[in-house]
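Heads up, one of the protein chains got dropped from this complex, but the rest are sitting where they should.
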Amino acid sequence: MMAGGAGTPRLGIVAIGVLILLIFVAIPLFFSQWVVFLVTIALAKAMVVLGVVLLLRGGLISFGHGLYFAAGGYAVGFAMRFLQVQDLVLLVALAMIAGTVMAALLGLLLRRYRGIFFAMLSLAVSMILYTLLLKFYSLTGGTDGMSIHAFTVFGVRPAAGTTRQVLYYAVFALSLGVLYLGHRFAASPLGYFMKALRDNEIRIEYVGASIAQPIYFSYVFSGALGGLGGGLSALSVGQISPEAAYWTTSGDFVFVAIFGGAQSIFAPFLGSVVFEFVKNYSVKFSPDAWQMTLGAVLLLIIFFLPDGLWSFKDAASRLWARWRRS
Amino acid sequence: MDTATIIAVDGLVYASWLFIVSAGLTFIFGVLRILNIAHGSIYALGAYMGAYLGNAFLGGRYPGALSYVILLVSAPLVGVLVGPVLERIFLRHIYDKDEVVGLLTTFALFLILEDGIKLVWGIDPYFIDTPFSLLGNIPIAGISYAVYPFVQTGIAIVIGTGLWLLINRTRFGRQVTSVIADREISVAMGINVARINTVAFTIGAFLAALGGAFAAPMISVEPGMGIEVIVPAFAVVAIGGLGSIGGAALGCILVGVLRAAAVHFFPELEMLVIYVLMFVVLVFRPQGFFGAVRLRRI
Partner (left out) sequence: MAAILEIRNLTKRFGMVLAVDNLVLEIAEGETVGIIGTNGSGKTTFLNLVTGYILPTVGTIRFEGVDITGLSPKQVTTRGIARSFQNPQLFTGLTAMENTLIAIAGRAGQAWDGWQPLKRRVWREEAADILDRLGLGDVAEQTVSSLSEGGRKLLDVALSLVLRPSLLLMDEPTSGVSVKDKFDVMDRVLRALDETRVTTVFIEHDMEIIERYAQRALAFDGGRVIADGTVDAILADPVVRESVLGAA
């Protein structure tokens, strides 16, 4: 009895999607450099958060994703400083490879762990990297880190004043790519096995499937995302320092993962953008209270909105449906 | 031989400091099955309270020996203020949920407390020197050691013994043991698990604050001190086995001595030693020294 039935919501979603795309494309044209910078960082970090979310789907909480974030950033730093690489595409690829390779190695170990142990082990590994980055200051610049200089795109250096924009569109395009890959992964058998093993590992064995495999692949993918996000972030900020591997950075990624919600691949992006803006303005307003605000928000989410901000959309669409029916 | 003594003494000093904090952390995990990230912040609270009271009380003009009492009093003050509040209002509701939720909740509380401290006490460092300078130095193996850190050793021993007595020789301890072994059966047996939870968390908070209060005379009490103590505390708890106080003690000694050795021979590797040890233990013996391994049945 629903006139327009299934067709109308579909069209609505597509329309909203296109609108959002257009908004993102238009941002550098209408907003200040600072806003462009914030959104760039938000998108880059959102990729890392997506990596955390992929693991969260399996009930695994990575409190050490700063490891990959730092790996990506320092890969860019090292490539620039020691290999004189300047090409953006190459740098981004190296960042992603760094994350992937490290995750491929560590994943062999971590895939056997769950819950608290997984969290602690991932924390320990990231703190080891942090300490190494700090100590080998001749290579890494120690506490000061490394500065990331200008990049070129296919041999061409971006015109003065357009670096931000170029990077922004690059990050935006990569975000779309990441979303697509994330979607394919989440919809794949391995993606579903991740969700399933959170519920019942025994049954996974009893359908003849491996538990370690979905975890391992999710982990490697999340490492790649972490490296990618880290490299892009370093390029945006122009700097990479050991803090990237500190546990509080990993904590930030976990926060945004929960804040945005772990139910959808879009959630990390929504959460990250909101987070960066809120953080930016609260730090200006009350530098000594924004962490408290974060903590309070996290508690609110844990207790009242456990599926994160993204679940607002479900609540909103329920309200919408009810309004249409009345 | 001198080197060995120095390493042993340095190790003991570090171990004592860390034990007071980590004993509480592992105890809380044992009873509540929650890894309390906010433990570091409570440690900082203890330090701030101790330093603040130490300076504010009678404007700092009182017999030196009283400063120890002040530190000693700060701990239960913080423990009793913070413990029941956090447990009843927040933790109580998440016991039946995923262990990940517990981690996230204490992480949120950590964020809140870190800024809470800044809001109350500002960002400038506090100092409380009297307890430290009062005791002077003592020569050990040809090196002049401050005596004060050994006060922490004394406290660590008292705490360790106290906890052991509490768990093994009191009715409360028997109930706690029962709750640790099996919550549901304990409820069925009529044990007031809710009260045990609150008391256990408060004890843990008290210990964290105690560690902080007695650390205060040795450092500058400033924002962020809680962040740094968390990971070594976690490491030690993982090494010793989650929930095991004896394990925490052994872990502290191991970590303390290894760290002291590193400081002596490879100063660059100081903190690395702790994280690598944590890593190694988690890989080869995830349950730590004395943790229990759980099995599933269908």
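Residue numbering begins at 1 within each chain, and the chains themselves are lettered A and B in the order written.
Please note the rule applied: contacts are C-beta pairs under 8 Å (C-beta built on N, C-alpha and C of every residue); 3 or more make two chains touch, one makes a residue touch a chain.
Everything quoted here is computed from the prediction, not taken from an experiment.
Touching the chain that is not shown, out of A:L83, A:L108, A:A187 or A:L300: A:A187 (per the contact rule at the top). Across A:L90, A:A209 or A:V274, the single residue that touches the chain missing here is A:A209.
Contact with the omitted chain, checked across A:A196, A:L235 or A:A257, is made by A:A196.
Residue positions on chain A in contact with the hidden chain: 184-185, 187-193, 195-196, 198-200, 202-210, 213-214, 217, in rising order.
What we mean here is this: only the chains that are shown with their structure count from here on.
Centre to centre, using the average C-alpha position, chain A and chain B are separated by 33 Å. Every residue of chain B that touches chain A in the complex is listed here, in rising order: 35, 90, 93-94, 98-101, 103-105, 107-116, 118-119, 123, 227, 230-231, 234-235, 238, 242, 268-269, 271-272, 275-276, 278-279, 282-283, 286, 296, 298. Of all residues in chain A, those touching chain B in their complex are 59, 61, 63, 109, 113, 115-117, 119-121, 123-125, 127-128, 131-132, 135, 202, 247-248, 251, 254-255, 258, 288-292, 294-296, 298-299, 302-303.
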